[in-house]
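Notes follow the structure.
Only one protein chain is missing from this complex, and each of the others stays in its spot.
This part shows subunit A:
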Amino acid sequence: MSATGRDTTGPGTAGTRRIEAAFRDAGVTGYLHAADIDTGREVGLRADAPVVLASVFKVPLLVAFYRQVADGVLDPTEQLTLRPQDRTAGPTGLSALLDEVRVSLRDLACLMIAVSDNASADVLLERVGLDAVNAAAADLGLRRTRVEGSGRDLFETLLADAEADSFGEVWERLDEPGVLDRLRALDPVLTSRSTPREMTRLLGAVWRDEAAPAAECAAMRRLFGLQVWPHRLSSGFPFDDVVVSGKTGTLPTIRNEVGVVEYPDGGRYAVAVFTRSLLPNAVLPQADAVIGTSARLAVESLRRTP
């Protein structure tokens, strides 16, 4: 990705000051990078800081999956039978179902992106392989992106670090001083991680058909477009003629979304927003909404005449 020579990623430009103010008003620390997919023009705020991916780890996993499909290593229509007792926990998708299901690999990919299904993601990760995910990221030039484990692994560290027996108990203990700070799942040095800039680079590669062959990139774009969540990136672009595709990531104090915003004039922008709130509240609508607001500020500054 080449910049046009205008450095809008440094501190203190007018655009980034407005974005910083929006994050502050929402009570979060924000990390953002936005890039015009076709020209490389960019806006950033702490764009190279390491960030916790949370469920955004499903994006490099999806790319690695479709690269294996393209290479003939995996058959996307292969059917699996998944028993409820084997499935990773979660509030959506197969994680929420009670009975045995039969499903194809590519439909697992669909549930993993459309509703952030943890059960689907962990089955796919097992088939694709952790090393292959990291190798695909490295091959795409993402040297600071690393997936450390599955959703189930992450849940296990959360319970162990909080000395809790259930997720409910993890939430209950978050106000005790020191508990949040010892959760490895929230430490970008220890858990699955990337940088805002590397995530827009990855999405740009998917939208330019560079992350995999064109057919596989199109399949991936379809899935990002099917994501159901309206409260983050999408909320910043309440326009019927603008397409917002993306993938969220959520853990206590962590709210993320990376995606692509496409305008009818052909302008298309990869945006990655990662936030951390001070409060460990599960529901913080202003922290969700600022992901959309900051993304719109960034995209609008990219759309103004250079």
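Convention: a residue touches a chain if its C-beta (ideal position, glycine included) is under 8 Å from a C-beta of that chain, and two chains touch if they have at least 3 such contacts; residues count from 1.
Just so we're on the same page, contacts and distances are computed from a predicted model.
Colleague: According to UniProt, what is the chain that's been left out of this complex called? Choose from "LysR family transcriptional regulator", "ATP-binding cassette domain-containing protein", "Acyl-CoA dehydrogenase family protein" or "Phosphoribosylformylglycinamidine synthase subunit PurS".
Modeller: "LysR family transcriptional regulator"
Colleague: Which of A:Thr13, A:Thr39 or A:Asn281 touches the chain that is not shown?
Modeller: From the options A:Thr13, A:Thr39 or A:Asn281, the contact with the absent chain belongs to A:Asn281.
Colleague: Would you indicate which residue among A:Gly72, A:Gly168 or A:Gly266 is in contact with the undisplayed chain?
Modeller: A:Gly168
Colleague: Going by the contact rule already stated, which one of A:Arg144, A:Arg184, A:Arg208 or A:Arg303 would touch the omitted chain in the full complex?
Modeller: Checking the options A:Arg144, A:Arg184, A:Arg208 or A:Arg303, the one contacting the hidden chain is A:Arg144.
Colleague: What is the set of subunit A residues that contact the non-displayed chain in the whole complex?
Modeller: Output for subunit A: 2-3, 5, 10, 27, 48, 50, 54-55, 90-92, 96, 115-116, 118, 143-144, 151, 154-155, 158, 167-168, 171-178, 180-181, 189, 229, 231, 248-252, 277-284, 288.
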